[in-house]
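Every protein chain of the complex appears in place save one, which is left out.
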Amino acid sequence: MTFRQLLAVPAAATLLTVPLFDSPALAQEGSQQYFPGLQYRSGPYAPSGIPFANGYADYLAMLNARDGGINGVTIHYEECDTAYNNDRGVECYERLKDAGPSEPAIWSPLSTGITYALIPRVTQDEAPMLSMGYGRADASDGRVFPWIFTAPITYWAGADAMIQYIQQEEGGSLEGKKIALVYHDSAYGREPIATLERLAEEEGYELSLFPVAPPGLEQKATWLQVARQLRPDWTLMWGWGVMNSTAVQEAAAVGYPMDRFIGIWWSGTEPDVRPSGDAGVGYKSLNFHATGTDFPAIQDILSHLYDEGEGYGEREGVGEVNYNRGVLNAALAVEAVRTAQAEFGERPLTGKEVRWGMENLHISAERWEELGLGEFAGAVDLSCEDHEGGGSAYVQSWNGTAWEPASDWIQPRNDELRPAYETSAAQYAEEQGIELRDCSQEL
Amino acid sequence: MNTRVLTWLVAVPAVVIGLGLLFQLLSLVEPSLYFTWAYYLEVLIGGTLQGVMYSLVALGFVLIFKASSVFNFAQGSMVLFAALTMVGMIEWGLHWTLAFLITAGVMVVLALVIERVVLRPLVNQPHIILFMATIGIFYFLDGLGQTLWGSDVKQLDIGIPRTPIFILESVFEGGILVNQFDIVAAAIGGILVLVLAIFFQKTRIGRALRAVADDHQAALSVGIPLKTIWAIVWSVAGFVALVTGVIWGSKLGVQFTLALIALKALPVLILGGLTSIPGAIVGGLIIGAGEQVAEVFLSTFIGSAIQDWFAYVLAMLFLLVRPQGLFGEKIIERV
Partner (left out) sequence: MLYREAGQFKSDYVSDQAIFPILQDRIGVILIFLFALLVVPFIASNYMLSSILVPFLVFSIAAIGLNILTGYCGQVSLGTGGFMACGAFFTFKLTTAMPELNILLVFLLAGFGTALVGIAFGLPSLRIKGFYLAIATLAAQFFLIWMFTQNPWWTNHSAAGVITAPPRALFGDFYITGIRATPLNKYIFLLCFTALLALVAKNLVRSALGRAWMAIRDMDIAAEIIGIRPLAAKLSAFAVSSFFIGISGAVWAFMYTASVEALAFEVTRSFQVLFMIIIGGLGSILGSFLGAAFIVLLPIMLSNLPAMVGLRLPVDLVAHLEFMIFGALIVFFLIVEPHGLARLWQIGKEKLRRWPFPY
C-alpha cells in the first residue's frame, strides 16, 4: 500500500460518516444560553471525572427536555476533555470560550490546578468561574477575586468541619489528641494545612503531616508510619483518584481502624472504596450534598433522559457521589442564570450578568425543595464580598455498598475562617497589584 | 559463583544490621526519630515484599532488552492492557482462570502484532529510535485499552487474602505486622521467576533465546530464526505483564494509573543491570526495601515523600561504582 492510499482510507471513512452523526443540536436556531464544560473523561482521574461530567450534562439536558431550558432559553452545552491536565485545561478554555451561541455562562473546571491557571484568564475575559469545593479557598473574598466563586464550601471550611466532628466524637476536648493528615503532595493537598495548624494551636491537638507523592500508588511507608509508629487518634485525608483507594487498602493492610479515618469530599466517592472490598467498610468522609436518587429532580433525569435512552452515562451511575456533585454544580450554575434573568431579562446572558446572578444567589431550604432537591445541600447565600456563602457539610460512612450519613450538617466556624481568607487574598492582591473591588458600588 | 553467593550471604545481613545500628544511633541523637528493631524489621520486610512487585515489572523489561536490545517502555501499558482485558472478560461472566488464559492468548497476539508492525520495519535502527517507538506503543495501548474497556476503576478479585498477620510475636513485643496479600504476591512472583528460569535453562526455545541474547548475528548464522525468537520473547513479556497486572490490579484496582508503575521499575533495572534476570530480582528487593526504610527513617532529616527520587539516587550511586549495574554484562567499548 502506498502512502497516498494510506491517506485515502481514513479520508473516505470520514466522508461516509459525517452525515450519519451530524447532530441537529448544532443547527438549532433560537435563543440559547451557552454552558461550557471543562470535564475529563480520560486520563488518570477519569474514574472521578466521568460521573461528575455525566451529572452536570444530565441535569442541563433534563432542564432542556422538561422545561425547554431556563425560562424558555435553551441550554447549549459543549464539552472539552482536559484529562485533568493543566495545559490541556487552558487550551480547552481558550477553545470553548468563543465556541458557543452566547457568552459562556459560568466555568467549572473540576481541578484545583486548572482553576489556578484560569484565574487570570477569566479575570481578563470577565467570565465567572465556580470552583465548587476545590480551587483557592481564599477566592471566597469577592473583593480580590471578583470572578471566582467557591460556593458552597472551601477546603479550609472542610478542615474546620472535620475537626468539629472529631470534637463531637471525642466529647469536646481535643487536648493531647494526635491527628494525622495524609495528603496528596500538590496544590490541592496542601490547602488545609494552614487551617489545621491554626486549629491545632487553638484546640491543643498534635498534628502530623504525611505527604504522598502523586499519583499516590506508593503509600506503604506512609501507612507504616501512621498506623505502626504514630498511632494517631484520627487520620484525615486529602487524597484524589487512585491515591484514595490505595490509602484505604494500605490502611486496612496495616490494621488502622476505618472509623477513625476521615477523607475530604474528594476522597469519599464510590470508586475510592469499591476496590478495597470489605476492607473499606466504616471508612468516613466529608460531603456537602446528599447521595442517592431519592430526589424529584434526579427522578426527572431518570424519567426524561434514561427512560428515553438519552442519558449521558449508565443508569446505575445516577445517584453516586460524584454524579450528584455534578448535578449540584449544574443546579448552582442554572440558578445563578435564573437569578440574573430575573434582573436582566429572559435571554442569553453575558458573563458579567451571570456574575451578578451568582452574587445575588440565595437558595434557602424551601428553594431547594421547589427545585426538586429538598435537603440535597445546605442553604447558599452569596454576596459581592462573600463568594463562598457559608455552606455546611456532613460526615458520611461507607457501609460496603453505599454511603450513609454519619452526622448532622456541620456549620464551619466562618467568623474565624473569614479573616484567614481575607489575609491570604490580600497577600495575593499585593503580589498581583490588584485593587480591591468596592462592593458598595456594585448593583 | 559460589564465592559470589557467599559474599551476598554475608553482605546483606551486615548491611541490614549496620543500617539498623546507624538508625538506632541517630534516634539517640534526634529524639523525634522513632526506632525499635521490631519496627525496623517490619519496614524492611514490608519493603522487600513490595520490592518483589517491582521486580515483576522489571522482569518484563529485562526479557525484551536481553533478546532484542529494545528498551520497552510500553511494558507498563502492557500491564494495564492485560489487566483491563482480564477484568473485562470476568465482567462478561467468565471464571477468572478462563479469563486469565484467554488474556494470555490476547497478549501473545499483541506480541506478534508488535513484532510484525513495529519492530520488523525498525530493525537496525539506533536504540533511541526503538525506545521512542515503544513509547508510541505505550500511548497506543493506553488509548486502546480505555476505548475498549472504559476508564472506570475496576475491581479484580481472585481471592487473595488481605488481612494483616503478626509474626515473631515471641521475639518482639507486639510482633511484626506482615500483610498476607504481600506474601502471596511475593510467592507468585517467585514461582514466575522459577518457571522462567526453567524455561530459559532447560528448553530448546530457551537455549535459542539465550543464544540470541548473547549474539544476534552468531545466532542467526547457526540457523536460529530471529523473528520467531523475538515474537516469543515479546509473548513471554506479555505473559509477565499479565501476571504483574493481576497482582497489582487486585492490589490497587485496575485503572489507568497502573501504566505508571513502569516508572517504579526503571531504577530497579539500572540497579540490577538491564540484561540480567537475577539482577531484576535482586534490584527490586534492594530498591523496595531501601526506599521504604529511607522514607520511614530518613524523612525526619530530609523531608517526606522522598520515595520517588530516592530509588533513583540509590540506583545512581550503585552505578557510579558499577556503570553496568550489579549484574549487567560488562560494557566493553572499542574504537
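By letter and in written order, the chains are A and B; residue numbering begins at 1 in each of them.
Simple rule for what comes next: a residue touches a chain if its C-beta (ideal position, glycine included) is under 8 Å from a C-beta of that chain, and two chains touch if they have at least 3 such contacts.
On a predicted model such as this, the values are computed, not experimentally measured, just so you know.
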Touch criterion as defined above, residue of A:Y59, A:Y116, A:Y256 or A:Y323 at the omitted chain: A:Y116
Hidden-chain contact residue, picked from the options A:E103, A:D141, A:D160 or A:E191: A:E191
Residue of B:G51, B:G76, B:P267 or B:G284 in touch with the missing chain, whole complex considered: B:P267
Hidden partner chain, touching residue among A:A61, A:A83, A:A377 or A:L417: A:A83
Residues from chain B at the interface with the omitted partner, ascending: 71, 117-118, 121-122, 125-129, 131-133, 135-144, 146-147, 151, 263, 266-267, 269-270, 274, 303-306, 308-309, 312-313, 315-316, 319-320, 323-325, 331, 333-335
Contact set of chain A toward the excluded chain (per top definition): 3, 14, 17-18, 21-23, 25-26, 39, 41-43, 46, 50, 79-81, 83, 86-88, 90-91, 94-95, 97-98, 112-113, 116-117, 119-121, 123-124, 136-138, 185-188, 190-191, 193-194, 211, 213-214, 424, 428, 431-434
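Here is the rule we use: only the chains that are shown with their structure count from here on.
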Chain B partner contacts - residues on chain A that touch it in the complex: 41-44, 46-47, 50, 185, 209-213, 215, 217-218, 220-222, 224-225, 228-229, 241-242, 245-246, 249, 252-255, 271, 274-275, 277, 279
Chain A contact footprint on chain B (complex, rising order): 34, 39, 42-43, 46-47, 50, 146, 151-155, 157, 162, 164, 177, 179, 181-182, 251-253, 255-257, 260-261, 264, 291-292, 295-296, 304-305, 307-308
